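Every protein chain but one is kept in place in this view of the complex.
For reference, chains read A and B in written order, and residue numbers begin at 1 within each chain.
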Amino acid sequence: MSERVAIAGVAQTVFKPKRVDANYAELAYEAIEQVLDQCGLTIQDDIDNSITCSHDIWDGQTISNIGITDVAGGHLRNEEKMAMDGSTAVYYGAVGILSGAFECTLLLAHTKMSQTDRNIVNNDAFDPIYTRKLGLDYTSAAALQARRYMHRYGISPEQTAGVVVKNLGNAVDNPVAHNRGVFSVEDVLSSAVVADPIRRMDMAPDTDGAVAMILAGEDKARGITDTPVWITGIGTCYDAYYLGDRDLSECMALGRAAQRAYSMAGITNPRDQIDVIELGEEFSYQELLWLEGLGVCEPGGAAALLESGFTRRDGALPVNPSGGLLGGVPANVMGLNRVAEAALQVMGRADGHQVGGVKTALAQGHSGFCGQHHCVIVLQGGKEGR
Amino acid sequence: MKRNVAVIGGGQTRHAARRHDVNQVELVNEAVRAALLDARMTIDEIDTVLLGNMEFFEGCHMTDCWLADGLGAYGKPGLKITTGGTVGATIVSAGAHHVASGLFDTVLCVGFEKQEEGDTGAILSGVAHPLYGRSMAGAAVGYFAMMATSYMAAWGAREEHSAMVAVKARQNARKNEYAHLKLDITVQDALNSRMLAYPIRMLDMCPASNGACAVILADEKTAGDRCEKPVWIRAMDTAHNEQFELDWRDVTTRKPIFSKTSAARLYRQLGVSNPLDYFDVFEIYEPATWAEMVWYEDLGMCGPGEGFRMIEEGKTAMDGPHPVNPSGGVLSTNCIGASAMLRIWEAALQIRGDAGGHQVPGDVRRALATAYGGTNWTVLTALSRDLDD
Partner (left out) sequence: MNKEPTERELVSIPITVDVPYRFAAGKYMARFLTELRDNGRFIGIRCPVCGRVQMPPRVVCAVCHVKNGEWVKLGLEGSLAGFTIMYLPLTDPTTGKAHEPPFVYGSVRLDGCDSVVDHLIDVEPDVDKVRVGMRLRAVFRPREQRTGDLSDIVHFAPVDNEQNRTP
């Protein structure tokens, strides 16, 4: 039984807008095969349980982990499906290992957004009594949040566009990202309005892909890799459901989730103690809002931080050096990809987009529209960890 | 596991064909309030809220988000897991890990289904692969009918045996104030009910129920401080099964299958040599009568082909030596997302001596709960009254 849990391996498919050559099981297996090979593990001998992340409605199959039981090593074995953002698989996997029930866990998140329609899927998240018939989806809901946030703190469209410019530029050096390039603020502001103030370039694009990860207790992790990435803090929290019950510019749930993770990890000053952040900016304004919710700066202050260069890849606290979600990561996979990218930074394996001297990294994911549920993971590297 | 885990409270709704009086948020809230009342706790004392559900069944993506208020999850940590019919038990397993990890002392686990607010049949047909099998899907009824013909051909069981299981379940349910189908039926009534898929008749299958169940788990110290009758979760085991090979319907198969594999692992963990000696009561997840007889065999309660004799000889009656499903089982109440949790909760009630009209006579020290779902998946849970037992 382990007092500590680490990420021992990470694998991602190369994200693409559309993978017509593979169904979701084959896609998932690409990542699983990679991570098992990388770590020198087999399902039968090494993996105690599997935790997978996806949604029936995205997969188009009822109880959709039926579709990946075989590739995820679930046959006659323990496999469970989180129907939430992929970051929660890390959270739940860590809990399982810390409980003593498991020593080594395979995590998987997968989605093929190309096989269905995101607006219709998103709309189904709205309750059938009051809000579904309004035709809301995640983008229009996010537009409400963006407008509220920008109004409250006087944030301009140029400032949110700055997030896009930074992240798509970072994505150029990320071998798995597909949405990338050197763009200007003008490019972003001349892309089509989707739901004002959100423009096409402000949105994480439709993507197909999968991420697989190995979690292990201390002894097992040290047996697998010289660079175990310790999960030193985890936190989740739910906010209220109805948009009207919340002030969408507030980050109650993110703040609490972060606080739980920080207190476990011994972080009292995230700005100083964290070396790199990979967060879930499904829409560009969210990078600013979530940074504030994470306590990296005061509410309303993230735009200035961005403009000062603080969060650039060569800045004092790089945010989304991978290109973030704007670089192209599928729904459900988003948070697991965030943790994977943060882990790669700690391992020193973030090919092309490595930040120097990373000891402590933070990853954040969210579920439900306008970030109703948040999950925060703190990672620590080095032989001793914390 | 690192810390011991107890069930310190629980509750359920009165399961019914129709719950037009509540929406889904209110439905789960009923079960949550019942559990808090039973545990004599307030929601503020709950550290985390875990929900089990299958989103397609009620046509709502992100159910945990919508239900957050009714669950008491606002401002709290929590998660949602979706594994089909086993999810009610998977969530208890998740809760047990949360408590055992040392990070949480009290965990609220909730499972529910508002069956009437979704087209269960259409959604179940979505279980089949879209490109292989969905166009020819035979539904759950077809599957258990094949199990039945296989069973009868292999062991010489007759339709009367299925009827006996149907009668036991619904007569037990009459003593369970929460059960959905409380039916005063005879074997003849079961044999006269409408044929669905030979030999499965209407009364051989489970209903579609609206209902919710909630259980509260806690660590040993909290259980000792606050709970007069904690019920300990001693072991749990999960086994899933690949999608295209559903071998349970061929009762003579020699392949390792989910039910036997999981039971073997659980028994090894606990040192069980004879489940009939070890467990005092069984709450088994039986979507159809024939599945109950097969479960007897797969759990090692009897040898292969002897399951139907157990029911014939009354061995598993409420006042028999090895009571199975005193609650009425899934045959009497099936709110899918709650059903597996209800098996655990009902087993806990038996251990506590709090099952009221359907309490089995005699001392109940240890109980076994099974789950069923997906493409032949299970979660087995062993509970006991005393930690050192």
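Convention: contacts are C-beta pairs under 8 Å (C-beta built on N, C-alpha and C of every residue); 3 or more make two chains touch, one makes a residue touch a chain.
Worth saying up front: this structure is predicted, and the values here are computed from it rather than measured.
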| item | value |
| --- | --- |
| Omitted chain's touching partners, listed by label | A, B |
| From B:Arg3, B:Arg134, B:Arg226 or B:Arg365, residue that would touch the chain that is not displayed | B:Arg134 |
| Identified contact with the non-displayed chain, of A:Ile129, A:Val193 or A:Ala316 | A:Ile129 |
| Option from A:Gly9, A:Gly73 or A:Pro197 whose C-beta touches the chain left out | A:Gly73 |
| Contact with the hidden chain (one of B:Leu71, B:Val110 or B:Met146) | B:Met146 |
| Contact partner of the left-out chain, one of B:Asp21, B:Asp44 or B:Asp388 | B:Asp21 |
| Contacts of chain A with the absent chain, listed as residue ranges | 19-23, 25-26, 29, 33, 42-44, 57, 60, 69-71, 73-76, 112, 114-117, 120-121, 124, 128-129, 132-133 |
| Sites on chain B contacted by the missing partner chain, in the whole complex | 20-21, 59, 122, 125-126, 129-139, 141-142, 145-150, 153, 194-200, 242, 244-245, 249-250 |
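Just so it is clear, only the chains that are shown with their structure count from here on.
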| item | value |
| --- | --- |
| CA centroid of chain A to CA centroid of chain B, Å | 34 |
| In the complex with chain A, residue positions of chain B that touch it | 1-3, 23, 49, 54-57, 59-62, 64-69, 73-84, 90, 93-94, 96-103, 123-124, 126-127, 129-130, 237-243, 256-258, 261, 373-375 |
| Footprint of chain B on chain A - complex, ascending | 1, 49, 55-57, 60-63, 65-67, 69-70, 74-84, 88, 91-92, 95-96, 98-101, 121-122, 124-125, 127-129, 234-241, 252-253, 256-257, 260, 264, 367-369, 372-373 |
